[in-house]
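For this view, one protein chain was removed and the others were kept in their places.
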Amino acid sequence: MKLARVIGTVVTPVQHKAFDGQRLLAVRPIEPDGTDAADRMFVAIDRVDAGVGDTVLLMAEGSSTRDLLGMGEVPIRCSIVGVIDEIEVAGETLYGPE
Amino acid sequence: MFIGQVVGTVVSTMKDEKVCDLRLQIVRQLDENNEARGGYVVAADAIGAGHGDLVLYAQGSSARQTELTDGRPIDAAIFAVVDSWDVDGKVVYQKEGLESIGVEPAEV
Partner (left out) sequence: MYLARVIGRVVATHKLEGLVGQKLLLVRPLDEQGDVQGPAVVACDVVHSGLGDIVHVADGKEAAMALDDSFVPVDATIVGHVEQFAHDGQFAHDDEAAS
């Protein structure tokens, strides 16, 4: 799983039927300190009601995402599986409630 | 999937028995303007491409989804020979001989 930040919403009126009823978000992988990671932007389905600006857990791997969805063979590879409250590295809180 | 050109064949006498009967091609990676991207991949040939052919290849676990490569330690597979492609409506590449039989690039 990757740490990521939700950067936008994606609306796709015409789509493969596996995406019907799913919410799509654009996310960007980040480093634990919140800076952008050297990685590309991902489109992921949202399983946890995340919002733009949230720091989230991104599952960017197909078989795990499909296990989670339990929909069988669907063309879905990336999902947001958690909203992160706090990130702590070596005893120092890098991200968390103010 | 990416476009590439078959520029060679790999011969290897010592290899895993699971890849023994596979034809392994050296594919030069091309960009959309038919220029070399600077990299090469070794790909299992699932369709019998010839030397110099421009081909399409798939990578990762997708490459194992052919009868030839199923369950084998392969991470790139050639699955099509390219006849032509166009970018922004302009033909970038057309295989020799196709013009004479009147194969026109269709509208996207």
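Letters A and B mark the chains as written, and numbering starts fresh at 1 in each.
Definition applied: a contact is a pair of C-beta atoms (placed from the backbone, for glycine too) under 8 Å apart; a residue touches a chain by one contact, two chains touch by 3 or more.
On a predicted model such as this, the values are computed, not experimentally measured, just so you know.
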item: Residue touching the undisplayed chain, where the options are B:Val19, B:Val42 or B:Ala80; value: B:Ala80
item: Chain B, residues in touch with the chain not shown (by the definition above); value: 1-3, 29, 31-32, 37, 46-47, 56, 58-66, 69, 77, 79-89, 92, 103, 105-106, 108
item: Chain not shown, touching residues in chain A; value: 7-16, 18-19, 24, 26, 28, 40-44, 52, 62, 65-66, 73-78
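Note that in this section only the chains that are shown with their structure count from here on.
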item: Computed distance of Cα centres, chain B from chain A, in Å; value: 33
